[in-house]
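With one protein chain held back, the other chains of the complex are shown just where they sit.
Entry: subunit A
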Amino acid sequence: MLIPHPLLGPRDAQEFTYLGDAALMQRPDPQAGEAAFADYVFQRDNPAGVHRELWYHEYGDRSWLVVTRDTTTHEILGAKLARNVKMGLPE
């Protein structure tokens, strides 16, 4: 798989490590309670189809990316810097 890095262009997925669902960026409020954190840590949507997920460019520029990928075909539909996604910036 080639991941279209927004700064570096297409990079081999082997340069990255995989964390999981990009929803992990939405950490609950510290006061939200145990149930909210149990849900955050352990429960997943795990969709068959389009999935937004976190990849870390460990053997590259060490940026976190939000990659949009189809879990039924492995087709990669896009990638953005996780930092920009979190801050609501374009790209």
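Basically, a contact is a pair of C-beta atoms (placed from the backbone, for glycine too) under 8 Å apart; a residue touches a chain by one contact, two chains touch by 3 or more; residues count from 1.
The rule is short, and it goes like this: contacts and distances are computed from a predicted model.
Chemist: UniProt name of the unshown chain, from "Sigma-70 family RNA polymerase sigma factor", "Sarcosine oxidase subunit beta", "Lactate utilization protein" or "Potassium-transporting ATPase potassium-binding subunit"?
Modeler: Cross-referencing UniProt, the chain left out corresponds to "Sarcosine oxidase subunit beta".
Chemist: In the full complex, which bits of subunit A touch the chain not displayed? Write them out.
Modeler: On the subunit A side, contact with the omitted chain comes from 1, 13-14, 18-21, 34-35, 38-39, 41-48, 51, 53, 69, 71-74.
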